[in-house]
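Some notes on the structure that comes next.
Note that one protein chain of the assembly has been removed; the remaining protein chains are unaltered in position.
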Amino acid sequence: MNRPLRRCLAAVAALASVGCPQQRVAVSRSKQPPSDIFLGRENNCEFASGGPAAPIGYDIPSDFHSDRVGAERDLRNLQCDFDVYSWETFIAMNWPTSKDGGADPARRIGDSANGDNATVWERWKTTTDVFQPNGKMPSAWGSPPELPLSVQQNAVELHAAAQSSAIYDGIRTGDVMFLTKIAKGHEWFETEQPFNTGPLIDQNGEYARFEILMNRPMFEYIVDNDLFSADGQEAFGKRIVFPCGRFKKDSNGVALMANGRPINEAVGAIVVKAAWKVLSTSEQASGRFHMRKALVWTPADSNLLATDPVKPRESSRRVSLTPVLRQVTMGLVGFHVVHKSEDVPQWNWATFEQVDNVPTLGGENEKASYNFYSREHSDMAVNVAPPRPWDPRTPVTNPYARSQIVRVIPISAATKHLNDDYHARLRAVNPRSVWQYYELVSTQWPTRPAVTKRTDAAYCDAPRVRPADPLGGPAPVFLGNATMESYIQGTVPNTSSSCMGCHGNATTTNAKFSDFTYVLERAQRRKP
Amino acid sequence: MNTVIDGDLFDVIVVGTGIAGAVVAKQLGLAGRRVLLIEAGEAIPHGRAAHLERFYLDTHKYPEAPYPVNPNAQSATVADLIEKDASPSYLDQSPRDNYTSFGSTYERRAGGTMWHWMGTCLRLLPSDFHLKTLYGRGVDWPIEYDDLGLKVRSDGLSYYDRAEREIGVSANKADQWYNAAAAPFRADYQFPNPGIPLSRVDQFFRDGVQGMTFEGYPVSVIPTPAGRNSRPYDGRRVCAGNTNCVPICPIEAKYDPTVTLHKAFNTGNVSALFQHVATKLILDEAKRRVTGVEYISYSDATKVSPSGRGIARAKQYVVAAHGIETPKLLLLSGCKNRNIGLNLMDHPFYLKWGLAPRPVFPYRGPLSTAGLDGLRDGQFRRDRSAFRIEIGNDGWNLGASDPTSTLLDFIEGNNKSKTNESRESLFGGNLVTRLNDIYTRQCRIGFELEQIPSETNRVTLSNSKDALGIPRPKITYSLSDYEKRALGAADRLTSALFAKLGIADKTSYELVMGAGHIIGTYRMGNDASTSVVTKEQRSHEFDNLYLLGSGVFPTSGTGNPSLTIAALAFWAADTIHDELR
Partner (left out) sequence: MIESENETFLVLSSALCGVSVDSFVAATPPKFPVPGDLNPHNTPIDRNSEFIRTLREQVGTSAVTSLLERFGHERQTAASDTVAQNLLRDPEQGPICRSIMKMWFLGVWFACDRPYDAHHVISAQAYKDALVWKVMQSHPMGYSEWTFGYWADDPPPLETFLTVIDK
C-alpha cells in the first residue's frame, strides 16, 4: 500500500464575533506551523546582474559580502546572498588540487575526462588525525596521513584487505581515504558509548560513513593552544575563539574592493563534515558522484550484538566480533561546510547533498530511485533509526531494516533556482562534471551576528559580544542534511535539527564553550 | 489469540522498564543471560521531538506534559490530582485534604518515571537504615549503608558507586562530607563527573546562612549530586541549563533509563515486549515458584485496543513496576503475604517561597543544584520527621505557577501572588520593570520530609476497573503526627531562614505535595511476617521472584530514592546471576 508523502495540515476553524466572544474557537493542532511564518522562502533570488555575480573560482571567500543596501537588505535577499556565498565556497573547496594541497590555478572544477577531481578539502586534517589516542600531538600540517595505530596493529585483517602496499601508499599520498564513523557521536576510537541517533543504511544495505575535517587555521589554533588533548584543554584558561576569516579593510572597516569583489585577507576556520556512500558498480559508472577510494574500518565492538526486539521467539543473533577492513569506492552524498568569519562570527552553516539522496515530503518526487529511500517500500515509517543490531560488517538484506529517509523541510524555490544556475555554470566547464549533481540544501546564518569592531577585545567572540542572544536569530530556523541529520529533521525548537541550535551546546572535554564545534570533545587524556 | 513464550527461551523475565528493570536487564545481558522485558507502555520513542512539542504546547507543563496519554496503561496525573479533573483519576482515592492525598505520579512507558525525575542522586545516610534502633521510630532496614556504599564487589566498586557511574552522577566528593551524619565514601572514590556549579540563588543562600544553626544543628548549603552531565559523558551532551529537568531534558544531558535500556539491547541478549500489560503472576505455592506471567497486549497506544493475551515463562522473574503497579500485580496474582501494598510512603514535599532582598536571578540552570542537607539527621528524629531542603532555581514556578500568575496579577489587577497588594493593573514600561524586579528576586525551598511506615497507608485493589478490565489501584494514605510535627519545624526553620536572609515570605497557600516517590509497599526485612522480600529483594514466598524499586524500602529515608533503587538493582542482578549458575 502506497501512502502519499504529504502530511495533512489540519485547518483551524475561524469564528467571527464582535468584541469579546462567549464561545471559544477549538484549536486543532496542526503538525507543522503555517509556512508563512517562516519567512525568506519566496520564489526566486534577484540579482543586479541577473544572476550571481562571481564567476566560478578557486578562492574561498574569506567572509560574507552583500552589495545590497537599505530596504533591499531584507531576509529574502540576504538568504540569496548567503546561498551564493555557500556555492562559491563549495566550488572553491572542491577545486582540483596542486602538489602542495592548495587549489590548482591551471585547472577548473570538474575539468577532467570523467568530470571528477581530487579536492582541496580532502587534503585537510581529519579529526582522527588531530585527536590521537592518549592525547598525543598530531603530525604537522602537510604530513602524509597515517592509518590509526589500532588499525595498523590489526595485522591479520590488514594483510587480508591489502592486495599491495599501494593501498598504504595511497593513504599517505591522500589518494585513498580512511573512514570509520557510522553515526553522530559514534567514535570507535574513544571510550564513549555510541550516541543513539542511529546510522544511515543505503538502499544497497550498506552503511554510510562520515568524517570531519578542518582547514589549516583551525588546525593550527588547536595545536598552538594544546587543545588536542583533554589535559591541554583543561590547562587552557582562556575562551576558545577560533580564527575569523576577513577581507582587507580600510581604517574605517570598509572592505577594499578589486574588480567589484572584496579582497580576501585571511580565510579563517573552516570545518567540513562529509557523508560517504559505498558505490555499486553501476553507481560508479553513473558519473553522478564525486568518488574516492577508501579503506573502511569496522573494529571489533562488543556492543554490536542485539536480538530482534519484535521477534523474541527467534534465537538471539550474535554478530561476529572480528574487525573488518574493506577497500571500497565511496561516493560523496552529504557535505557540511562551516566557516567562521568576521561578519559571521556565529559561523556560516552551509549544507549540500547529492541530488539522488531522498524525496521531499509533499514534493513531486519523480526520481525512479533514491540513495536512501525505497519507492517500493513506501509503507515504511520514515526517518526512523534502523533496528539494532547496527553492524556494518554485512550488508542489510532486509529492506525494512534499511533507512527510509525523506526530506521534511523542502529546499526553497529560490535556492532550487540558484542551484540550477550553478549547475549550468558547472556544465559549462565540463558537461560531464560530477559537481552538477550536488545541490545546496540551504545556508543557516545569524540574522543578528555578533559583529564588533576589529580592535574590540571581544573580536570574533560571539557569546561575549551578544550574551543575551548567543545564536543571533538563525535563519532559516531549522536546517538539516538528510544524510547527517536524517532522524532529527523537523520544526520543534531545541530538538529538531538546527545547526546553530545544536552546536550552541558544544563544549570542550571540560565543559567550556568550544565556539560552536564538537570536535574538541574528542580529545583524549594523556597517559600519566 | 493466546501466545505462549516457552520457558526455555529466556532465563529471566523482567516486568517494568524503569531504572531497576533496565539495570537488571543490562547486567544480566552483559553476563550472557537471556532476558525478556515486559512493559505495559510504549517503546522507546525514536527521538524527543514529539515529546518536546507536546510539552511546549501544554498550558500547564506538569510532569506528565510531554508524554502521550495511553488509555491502555493509565497512571495518575498531576492534573487529575490538582484539578480534580472531570475524568476520574486512575488512582482510586478519596482524599479529604492536603494531608490525606497521595500526590505522587508515575509513568508507564519504556524508561519509566525517571523521564521526568529531577536528577537528584543522593545516597541515603547510614542513620536512615536504623531509624528504629537509633530513634525508636519506624523500622530498621535489614541492610546497612556499608552494604551499598562501602563494600566493594569484584569490580572494585560498591553498589552506590556503580549506580553513580551508570547514571553519570556529577558531584565533588569533598562537598558531600558536611557533618558526621553524612554518607561516607570510599577513600579513593571519585564521582564520574565533577560537581555542577552553584546557581546565583544557591550562592545567595550559602552566603546568608553562614554560621546559622537551627535547633542546634548547622544550616549549610550543600551542592546536590545529580544525574546530569557536567562533562560530555556517555555520548550525551553537557547540561545547558534548560531549566526543564522536570518534565523533560530537551538534550538528554540529564540521565534517563532509556540510556541503560539501549545498552541492554546492545548486548544481544535482551528482548522486549512493549505494549504488553502484565496481569498476573502464575504461582505455584507448594513449589514456592512463579511459573509464568500472563499479559494482555494492545496494538494502538492512542486508543483502547486490546489485541491479544499470552503467557511468558522463564526461570527467574523480576517485577520492577514501581511502588503502585508492583503490589497491584502481586495482589491480582493472589499473593498471600499480608504486607503487600502496606506501608505506602512518599516524601511529603512542603514548599515555601518568597522574595529575596536583591536579585538572585532564578529560572536559570538546572531546576535545583543545591540543598540544605545538614538537617537530615539528629535526635529530633525521635519526635518528628527529618527532612532535606531542596533549593529551587525555578523561582515560584512550582508552587505558584509563575511566571504566569504574577504576570496575570499585574495585568488584571489582582493579588493572587501576594506581590500586588494595591491590586494595580499595569501596562507598558512600568509593567516590565515591576515584573523584572519581582521575578529576579523569587526564590523557593522545598522540605522533603521522611515518612515513617504505617499499615493504614496502603495500595489495594479497587472495585472499579481500567480500560482493559484490570482493577485500578485503590489508595489510602495520610500523614501522621510524626510528619505533621516536621511541618511545624519546617515553618519555624523557614521563619528563621527567611529572617536571616531578608526574604519576604510570599507563600500564598499551604502546599504539601508528592515528591514523585512511591515507597514501601513490598518492603524488605528478615521477618517474613512483617516484610515481603528478603534483603536480597527475593520474595519470602517464592524463591524465583524478585521485587525491585523503592517499594522495597522499609522507610523512606532522607534522600531521593532513585540512586538507591539503582544500587539495589545492581545487587539484585548479581544475586540473580549467581542463582542462574
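Each chain carries a letter (A and B) given by its place in the written order, and its residues are counted from 1.
In this text, contacts are C-beta pairs under 8 Å (C-beta built on N, C-alpha and C of every residue); 3 or more make two chains touch, one makes a residue touch a chain.
The structure presented is a predicted model; accordingly, all values stated were derived computationally and were not measured.
Participant: For the full complex, can you list every visible chain touched by the one that's not shown?
Facilitator: Spelled out, the missing chain touches these shown chains: A, B.
Participant: Tell me which of B:T133, B:N436, B:S495 or B:N526 is the one touching the absent chain.
Facilitator: B:N436
Participant: With the missing chain put back, one of B:Q74, B:N393 or B:S417 would touch it. Which one?
Facilitator: B:N393
Participant: Touching the hidden chain in the complete assembly: which of A:A258, A:A381 or A:A468 does that?
Facilitator: Residue touching the chain left out of view: A:A468.
Participant: Which listed residue (B:T17, B:Q74, B:S230 or B:T555) would be found touching the missing chain in the intact complex?
Facilitator: Candidates B:T17, B:Q74, B:S230 or B:T555; residue touching the omitted chain: B:S230.
Participant: Which subunit A residues touch the hidden chain?
Facilitator: 12, 14-22, 24-25, 27, 33-34, 36-40, 63-66, 71, 73-75, 77-78, 249, 252-255, 342-344, 445-449, 451-453, 463, 465-471, 473-477, 491-494, 501, 504-505, 507, 511-513
Participant: Which subunit B residues would touch the chain omitted from the figure, given the whole complex?
Facilitator: 52-53, 55-61, 197-200, 203, 230, 238-244, 248, 250, 359, 361-366, 369, 393-395, 397, 403-404, 407-408, 411-412, 425, 427-433, 435-436, 439-440
By definition in this document, only the chains that are shown with their structure count from here on.
Participant: Could you list, by residue number, the parts of subunit B that touch subunit A in their complex?
Facilitator: So the residues of subunit B in touch with subunit A come to 5, 9-10, 34, 36, 43, 46-50, 52-53, 56-57, 230-238, 240, 242, 250-251, 262-263, 265-273.
Participant: For the complex, which residues does subunit A have touching subunit B?
Facilitator: 29, 185-186, 192-197, 303-309, 312-313, 316-319, 383-385, 388-389, 487-488, 490, 492-496, 504-505, 507, 509-511, 521
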